[in-house]
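Let me begin by handing over the structure; questions about it come next.
Right after this comes chain A.
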Amino acid sequence: MSNVLEIKGFEVAYSTNRGDVKAVRGIDLDVRRGEILGIAGESGSGKSTLAVALLRLLKAPGKVTGGSAMFHPAGRSPVDLLKVHGEELRVLRWSALSYLPQGSMSSLNPVMRVQDQFKDVIIEHAPERKDSLGELVPRLLGQVGLEPRVARMYPHELSGGMKQRVLMAIAVALEPDLVIADEPTTALDVTIQRVILQSLADLRTDFGVTLMVISHDMGVHAQLADRVAVMYEGRLVEVGDVRQVFKNPQDAYTRQLIESIPKLGRRAS
Partner candidate 1 sequence: MTAEAPPVVAVDKSQDSAPRSGVRAWLSRHPLAAYSIRRLGLYLVELWGALTITFFFFRLMPGDPIQTLIQTLQQNYIYNAQASAELIARYQQEFGLTGNLFSQYLKYMEKLVLHGDMGPSLINYPTPAQTVILRSLPWTIGLLGLSAVLAWILGVVIGAIAGWRRGKLGSRIATNLSIALSHVPYFFVALILVYIFAYSMGMLPARSAYDSRIDPGISLAFIGSVLKYGLLPGLSIVLIGTFSWILSTRMLMVPILGEDYLVYAEAKGLKGWRILTRYALRNCYLPQITAFGISLGFIFNGNVLVEQLFNYPGLGTTLVTAIQQLDFNTILGVTNIAIFSVLTAVLLLDLLLPLLDPRVKYWK
Partner candidate 2 sequence: SDGGSYSDKPANAKPAATKSIQIGKANIPVPREQTVIVGQVEYTVFDSFNGMIPNGNPSGAGVELATEPLFFLSFATGKLTPWLATEYKYNDDHTELTLKFDPKAHWNDGKPLGANDFRFTVMALKDRPELFGGGGELKEFVKTVEVPDPQTAVVKFLKPTPRFHYNFIAAIAGAPNNILPEHIWKSQDLTKYKDNPPVRSGPYKLKQAIRNQKMFVWEKDPNYWNKDKLDVKPQYVVFQSTSKQLDQASLAFERAEFDVGSIDTQHATQLSNTGYPNLVTTQFHDPNPRVMWLNCDPARGVMAEPKMHWAINHCLDREKIGTSVWDVKVPPAIYPWADYPTNDKWKNDELANKYKFEYSLEKATALLDEIAPKNAAGKRTYKGKEINLEIITPAQVDKAEYAIANVLKTDLAKVGVPCTLRSLSGSVHDEKFQRGEYDIDSQWAGFAIDPAQLYTDWDSSKAQPIGKNAANKNKMRFRDPAFDEIIRKLTGMDPESEEAKPLLEQALEIYFQKLPLLPVIQTGYPQYFNTAFWKDWPTDDNLYEVPLNWWPHFIFVLAKISATGQKGPA
C-alpha cells in the first residue's frame, strides 16, 4: 500500500514568555492511501497542533522547528508540506489536501450562503467546473444527507450537525487526496455524532479519500479508524491497527487510556 503522507522527525514549538514549549516532539508517521487514520490522545497532547502544522495554518507563536512531511498527491509530484510556499501551497490546498475543522459553528462564513462557500473553492481551484455548479452542489450535499435547499441557506439557519455535514461536503468537493478532520464530532450530540461518523465512513467509500481523524474520544476511533496513532505530550507513543491498539496496547500510556474509559457494559443492539 502506498503512503499519501510520510512524516519524519516532525517538531512544533510555541514560543511563550517562558521560553519555547514543544507541542509536537519528533513524530514519525506514515499515512496510507485510502485509510482512515485515527489520532488519539488526551487534551493538550498536541493533536491539533500536528494537524494545523501539517495544513500550514499554524499561527504565531507556533512554529515548525524540524522534520519533513512528504505529501504524495495523486497525479502530481510529491512535495514536502513543510517547505511549500505561496502560490504552490495555495494551489495544493483543497484540491489535494483539505481540512474538516472542529469548530463547525464558526468555520462557515456567517454572511455567505452555503452554495457560495462551495463556489469559492471551485472558482479558485477548478474553474472549469464552474458551469456545473448548479448540479454539483446539490449532489455533494446529498452525499452527506442534506437536502438541496440547504445550498441557499445561511449558516445560522443550520444546526450544528448540518453545518458539520456542509463542511464535510465542501471538504470533498474537489476529491482531495487527504482530508484532515480535527475533532469532527466533539461539539455534537451523541445521536448526531453517530450520523456524522457514518457519513465520514461513507466519504472514504464514495470518494476514496484518505482521512486523518483526530479525536480524544476512544469510542470514535474504535468505530471509525483503520489504524490508530496515540499521542502523549507531543510524542507518538503507539501506532497500530485499531484492533491491536484496543485489544493489545503496547504502550503503558495507551493501556491507561483504554482502561480509564468508562464502559457502558452493555452490548449495542
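To be clear about the criterion, a contact is a pair of C-beta atoms (placed from the backbone, for glycine too) under 8 Å apart; a residue touches a chain by one contact, two chains touch by 3 or more; residues count from 1.
As a selection rule, all candidates are chains of the complex that A comes from, given by their letters.
Nothing here was measured: the structure is a model prediction, and the numbers come from that model.
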item	value
Chain touching chain A (counting every copy) in this complex, out of 1 or 2	1
Candidate 1-touching residues of chain A, taken from the complex the two chains share	55, 57, 89-95, 98-99, 101, 103, 106-112, 120-121, 124-125, 154, 156-157, 170
